[in-house]
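Only one protein chain is missing from this complex, and each of the others stays in its spot.
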Amino acid sequence: MAELTASHLPAAHDDHGHMSEEEHNNNMKLGVWLYLASEIVIFSIMIVGYIIFRINNKDIVAQAHEELGVALVTANTFVLLASSFFMVMGLRAMQGGNRSGMLRWIGLTALGGIVFLGGQYIEYSELAHLGIVLGFDTASEWSTFGMRFYAPTFFHGAHVFVGVLWALEVMRRGARGRYDNNPIGIEMFGLYWHFVDVVWIMLFTLIYLV
Amino acid sequence: MAEAMPYEGERHSNTVNLLGREITVEGGVYTVVFGGLAVLTVIEVLSAEFLNGAIHDIPDAAAALQAIKAVLLLGIAIVKSSLVIWYYMHLRSENRLIAIVILLPLLIAGLSVMFLLAIPPSGYGL
Partner (left out) sequence: MATIAVPLGAQGEQIEAEAVQRPALSEYLRWSVDHKIIGVQYGVSAFLFFMIGGAMAMLIRLELWTPELDVMVSGAAYNSLFTIHGTIMIFLFIIPMWAAFGNFVVPLQLGAKDMAFPWLNAFAFWLIPPAAVVVLLGYFVSPAEAGWTSYPPLSTLFSGDGQTLWALGAHLLGISSIMGSINFIVTIFNMRPPEMTIWRMPLLCWAVLATSIIAVMATPFLAGALTLLLLDRVAGTTFFDAAGGGDVLLWQNIFWFYSHPAVYIMVLPGMGVLSEVLSVHSRKPVFGYRMVGLSSMGIAFVGFTVWAHHMFTSLQPELRIPFMITTMIIAVPTGIKMFSWLGTIWGGKIRFTSAMLFALGFLSLFVIGGISGVMLAALPFDIHVHDTYFVVSHFHFVLFGGSVFAVYAALYHWFPKVTGRMMNERLGRIHFLFTYFGFLFTFFPMHVVGMLGMPRRVAVYVEAFQPWNQLISFSAFVLGFSSFIVIYNVIKSYYHGPVAGANPWRALTLEWQTTSPPPATNFADDPIPFENPYGYGTEAAAAYLDVVDEAFSGGNGSP
């Protein structure tokens, strides 16, 4: 005959229905990483259309590279890399308890994103001037290049735009002291922003250089 | 490259051990990584321009040079991405589960992309 004991467990939670801060942070981080995992797959599909085109149409791509040059896009890449650096410095500042430092760094991050979008706008205008448009047009020699180029870069640009909005929201909340005790919100935004940066590193090499 | 350092949580040191030498710089390892990213980007752009010139000048070796260029540039891009993920996204201090979470889609997406590149219309004539 088995012996029965009724027992209580030591409470693993602070109180019923609420998670401890550490559990909460771990959940948030894992959730963001899983979200980024799904983003990897979407971007791979957006990029693969370009790569297939690139392999089959070397001449059109070489011509596009020549027309466009790399100066503007290299500058833009530096801006985005720098904004990623500002981002991580912002997190570092908040972890060190420096709220105003954090606000300064995140502000620079958002500014970097805005400058990047401006650069992309200039680039798109130049391309449109050359007759490279999104839709298919039998009259243009660029007819099949435009969509393969715009789809991944614009999709990335949209992510930068969302990131800028998120940065402003982080600043608004940070200014009210939301992250003074637990900077997880900044860390989550950081993960997203760095991921967008990583995507750009790959796009820059695949689309503009190779 | 900077050596992996134990994650410091709240305390951030400005000292980084780079190639056996102690370097003190505002921002510590983050600044060093940013420097690395910038240098790699410059190398990338310059080598792309140089190889483009070479491809143009030596049409006989164009295919080989094109392949070298692709491998070299993609290699540098992967190193840059890894630096960002490892240091800025703090993968070095996260547990293994997160590494699996990020490697699994890379594997699946990588295989799918490889497959699409291997079949017509892009493959075969490659």
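Each chain gets a letter, A and B, in the order it is written, and its residues are counted from 1.
Definition applied: contacts are C-beta pairs under 8 Å (C-beta built on N, C-alpha and C of every residue); 3 or more make two chains touch, one makes a residue touch a chain.
Everything quoted here is computed from the prediction, not taken from an experiment.
J.: Tell me which residue among B:46, B:64 or B:97 touches the hidden chain in the full complex.
T.: B:97
J.: Counting contacts across the full complex, list the positions on chain B that touch the omitted chain.
T.: 97, 104-105, 108, 111-112, 115-116, 119-121
J.: Could you pull out which residues of chain A are in touch with the chain that's been left out?
T.: On the side of chain A, residues 1-9, 11-13, 16-17, 23, 26-27, 30-31, 34-35, 37-42, 44-46, 49, 52-53, 134-137, 143-144, 147, 151, 155 touch the unshown chain.
Assume only the chains that are shown with their structure count from here on.
J.: Mind checking the centre-to-centre distance between chain A and chain B? Centres are C-alpha means, answer in whole Å.
T.: Centre-to-centre distance between chain A and chain B: 16 Å.
J.: Taking the complex as given, what residues does chain B use to touch chain A?
T.: Chain B residues touching chain A: 9-12, 27, 30-31, 33-34, 37-38, 41, 44-45, 48-49, 52, 66, 69-70, 73-74, 76-77, 80-81, 84-85, 87-90, 94, 97-98, 101-102, 104-106, 108-110, 112-113, 116-117, 121-122, 125-126.
J.: What does chain A use to touch chain B in their complex?
T.: The contact residues of chain A facing chain B are 29-30, 33-34, 36-38, 40-41, 44-45, 47-48, 51-52, 55-56, 58, 65, 70, 74, 77-78, 81-82, 84-85, 87-89, 92, 95-97, 187, 190-191, 194-195, 197-198, 201-202, 204-206, 209-210.
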